[in-house]
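The complex appears here without one of its protein chains, the remainder shown in place.
Presenting subunit A:
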Amino acid sequence: MSAPTQTTARGAAASSPDAAPRGFLGRSTRRWLLLAAGLVLALVLPWVIYPPVAMDIAAWALFAVALDLLLGYAGLLSFGHAAFWGGSAYVAGLTAVHWGLPFPLAVLVGAVFAMALAWPIGMLSVRRSGIYFAMVTLAFAQMLFFVVNQWRGLTGGENGLQGVPAGFFGVEAVEREAFWFYYAALPMIIGGMWLAWRVVHSPFGRVLVATRDNPARARALGYDVDRYRVMVFVISAGLAGVAGGLFAISHGFVSLQEVAWQTSGKVVLITVLGGIGTLWGAIVGAVVIVILEDQLASSGFDGIGIITGSVFIIVVLLFRRGVWGTVADAVARRTGRRPADEAVGAADGEDGR
């Protein structure tokens, strides 16, 4: 049924020395240039954009990368990732409020919480796939939403958790100014993205793509497919947790919105818009959507959903494989190479429409 069309975990160039004569140098150089451009952009972002928005972009980008790890590479569509983003946001916020932890530590505690939460949820949901997996993850996320909403004494209920400090070892610039906070948070964002890249280009990543493309064969080769799925689910939740924790602390409060289903939906939208199975696409999607929402919000327009929804529909109809997937494809075609190069993916199970 789900015979995903274009994807592969084509890893380091070293694993395909055959590609060397024509493409090796060019591709490798292009990859490094891309990385350098991405880093430069990340570094100048708060100079060109209002720093709190820059921070939002960074957090959502990591969140989307985390989701892409699951959706693009394992072929699992989670519709409950707000549980990990938001769950971590609350735990990070609470530890910062009550224990006065410096924010990187608070965020790590939040991420560990997200992973601990993801373990049982993953075990129970990876047995299902497709729409059932999405529904089971959504159901668990809704349970967390319910708990957070009810437990007012701890979470503040609908008012959210107020007054979360951004402690940073007494460095006042970071603790007070969004501009400097961004730079203090950036290593965690980039570290998270690096981890996602590492996972994709690891032996584990190879197996993951195999379990996505043909689980029965992967099992026949001796791979315990569910174990791989649980593992990537937990890793993805951890990265989503880092992103959510940083997001909450940068805002100084945790809103109930962070555990709401709309947040799960938004990250899926961002990832699909950017192009799944590429990691870069998730980042592009976050940049587009967060800036768009910010522009619309500051213009006083109150139909943000209409606009982002329309953009999403247009992009998905025009570029079936998202912005990044389509661009990468075009580049690959022009240089006469296999488009599957960057694991440009469509694990959407729409048998090659």
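Note that a contact is a pair of C-beta atoms (placed from the backbone, for glycine too) under 8 Å apart; a residue touches a chain by one contact, two chains touch by 3 or more; residues count from 1.
Please note the rule applied: contacts and distances are computed from a predicted model.
Peer 1: From the names "Anaerobic glycerol-3-phosphate dehydrogenase subunit B", "PqqA peptide cyclase", "ABC transporter ATP-binding protein" or "Fe-S cluster assembly protein SufB", which one matches the UniProt record for the unseen chain?
Peer 2: Missing chain, UniProt protein name: "ABC transporter ATP-binding protein".
Peer 1: Tell me which residue among A:131, A:221 or A:330 touches the hidden chain in the full complex.
Peer 2: Missing-chain contact among the listed residues: A:221.
Peer 1: From the listed residues A:30, A:128, A:201 or A:320, report the one that touches the chain absent from this view.
Peer 2: Missing-chain contact among the listed residues: A:201.
Peer 1: Pick out the residues on subunit A that sit against the missing chain.
Peer 2: Those residues of subunit A that touch the unshown chain are 3, 6-12, 14-16, 18-19, 198-199, 201-207, 209-210, 213-214, 216-225, 227-228, 231, 235, 338, 340.
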